[in-house]
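The block underneath contains the structure these notes are about, expressed in structure tokens.
With one protein chain withheld, the remaining protein chains of the complex are depicted in position.
Just so it is clear, A and B label the chains in written order, and each chain counts residues from 1 on its own.
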Amino acid sequence: MRAYLARRLAQGLVVIAIVATATFALVRLAPGDPFAGTLDGPSVPQEIRDAWRARYAFDRPLPEQYRRYLTNIVRGDFGYSTSQRRPVRDAIAVALPRTLLLMAVALAASFAAGIALGVFQARRRNSFADRAAGAATLTFYSMPDFWLALMMMLTFAYWIPIFPVTGMTDPVMYDYWPMWRQWLDRLHHLVLPATTLTLLSTAVIARYQRASMLDIVHDDFVRTARAKGLDEDGVIHRHALRNALLPIITLFGLSFPALLGGAVFVERIFSWPGMGLLTVGAILQRDYHLVTASVIVGSVMVVAGSLVADLLYAIADPRLRRA
Amino acid sequence: MTSIPLLSIANLRTYFHTSAGIARAVDGVSFDIARGETLGLVGESGCGKSVTGFSILRLIRPPGRIEAGSAIALDGEDLLALDDEHIRAIRGNRVSLIFQEPMTALNPVFTVGDQVAEVARIHAGASRKDAWTRAVEMLTLVGIPDPAERAHEYPHQLSGGMRQRVLIAMALVMNPALIIADEPTTALDVTIQAQILELLADLQQRLGTSILLITHDLGVIAEMASRVVVMYAGEVVEEAAVRTLFASAHHPYAEGLLAAMPRVGRVRERLTVIPGTVPPPTAWPPGCRFHDRCPYAWERCLREHPPLYDIAPGHTSRCHLADEPERRAHPHPPLVVRDAPG
Partner (left out) sequence: MRPVAVAWVVPVLVIAALSLLARPSSAPPDAAGPWRMAFRRFGRNRGARVALAVIVALYVIAALAPILAPYPPNATIDMIRMTGRPPSMTNLLGTDLTSRDVLSRIIHGARISLSIGLLAVLLSMTVGTLYGAVAGFVGGVTDTVMMRIIDALLSVPRILMLIAVTALWDRLSLPALVMLIGLTGWFGVSRIVRGQVMALSTREFVIAARSLGAGGGRVLARHILPNILSPVIVAATLGVSNVIILETGLSYLGLGVQPPQASWGSIILDGAEGVSAAWWISLFPGLAIVMTVMAFNIVGDALRDALDPR
């Protein structure tokens, strides 16, 4: 068990190293370099351009640049962000918790709702309720995140203006409010972006949970549970659900990339100043250091997510616990 | 024998309504089980014997259905008339089931102690602690070594034989009047099979439980049962005391089963098997359902569905040979041999 986790951790590190290398290669392959946009103009003297390039070792041979790049990452030094005008690490330190908040709320809400809906559907298999819920989940499953975000905004911020349009706090009043009111304001701003992500993610989870339940109810031990005299609630909630939740744990690990991708759009549309907004801004402004760092941070989150899923799986499944 | 049997099944019909047609898995089965008796229910796979067993506890799931006109009475109480809550009160309590596959019949995410204790919690309303104590007791009873330790283990940590013992323990928690054992030893090694059968026989002696032993193995019947019901194509084709059946089986199908049974001390040149396979339950043959595999069949068997003839007191057979015994003298190759598909 411990050995298994150690191996998975090592695999995760290899994955991150590959991502870092690929990102490095990508940036070098792209036309121009990080300074092309900001420095390469007639107004900037050649010496200054050279000085900046030398400062970031862009005048060195590629292998050396690569070595420096990797050692810097290991030290947690991602360089300077030209678009944020501060070290990349600081920019990420501010943005990351905001994205994590958004993702955590969406994860918790969508797993709760998705599991409940999936179980409900499986119990009433092929009933009208099941098929109506199936149609709803399929619809959200087929919806582009940016469009849903836009429509949510249109509906609940403009037409029925009960939630703020954008941002994380009220731009004017926030600083004058007492603490409790500030919290309320943050919560108020969180509702629409979090709901958008939750709706999309719930659809995925409910579909999966329903299928997983329907698989399990054909297993022999479910029949055993019935033969014991257990009622249908006991059979479903105690015996079937406990087993059907195991594959959902895997889905938990897999949902990180999707949520992160969804966060990019949702943050952009609701101007939620997290990693997604930061990354898109960095890309549009050719802020190479920030782009590289964002991609690496993203892959670290994904790898961490799948590690956590593995760990949870090992805890939840007695067959793995002592293996 | 008391006047009312413990369990009485009359004209049980369990049909599966599938898109490919109605599968008449159990088609008019009747038999009784007396108190303290072990009744063997034997037949090839697909003959409806397991469905019969599950029907008793109404564990048939859609598209399966127990058809109107069927009757199952436990101690004179009509089980088919009970509402869901009352049939649940009987399952695992007065009648319990032991399943064929000890590998999959236990829930992999609960400890075996939990799973045995659950029965006591459902039916006796026992507290968590009392139920656990009872579970350990039961595990002791079925001969699991270090039961207090083993109760904390998960099914995958136990061997097949141990798992089957756990299933038996689970069935015995409430001291049931009847145990339905569906192929309890099929999935086990030969030596373990003997141990499990011995255990069942011993427990029955001590507890006075009736057992409905469902199996395809006449050897198991010979060892365990006093009476035997032979099923073919959803019907009872012969019922007799075990000794009678082994000495003078009447129905050609039962005869075939006995001939196909490997026996100690009998040297055989080759394995005898009944030619052909059980027909699909959506299309039972007309007339006698066994006619296409029968070495004695004549035109009457194609035409006329045989009733259960009385051969002797307590011995019935669904074969026209009871009417025309002289035809037994002239066996011939079966009329049609249906090959196994694929």
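We take it that contacts are C-beta pairs under 8 Å (C-beta built on N, C-alpha and C of every residue); 3 or more make two chains touch, one makes a residue touch a chain.
None of the values given here were measured: they were computed from a predicted structure.
Engineer: Looking at A:60, A:268 or A:319, which makes contact with the chain not pictured?
Structural biologist: Touches the omitted chain: A:268.
Engineer: Among the options A:132, A:184 or A:315, which residue touches the chain absent from this view?
Structural biologist: If we include the chain that is not displayed, A:132 is the one touching it.
Engineer: Write down which of A:73, A:168, A:217 or A:291 is the residue touching the left-out chain.
Structural biologist: A:291
Engineer: What is the set of chain A residues that contact the non-displayed chain in the whole complex?
Structural biologist: Per the touch rule, chain A residues meeting the hidden chain are 11, 14-16, 18-19, 22-23, 26-27, 30-31, 126, 131-132, 134-136, 138-139, 141-147, 150-151, 153-155, 158-160, 257-258, 260-261, 264-265, 268-269, 279-280, 283-284, 286, 291, 294-295, 298-299, 302-303, 306.
Note that only the chains that are shown with their structure count from here on.
Engineer: Need the CA-centroid distance for the pair chain A / chain B, whole Å please.
Structural biologist: Roughly 54 Å separates the two chain centres.
Engineer: Can you tell me which positions in chain A touch chain B when the two form their complex?
Structural biologist: Touching chain B: residues 219-221, 223-231, 234, 239, 242-243, 246, 316-319, 322 of chain A.
Engineer: Enumerate the contact residues on chain B facing chain A in the complex.
Structural biologist: So the residues of chain B touching chain A come out as 57, 59, 84-85, 88-93, 96-97, 99, 101, 104-111, 118-119, 122-123, 154, 156-157, 167, 170.
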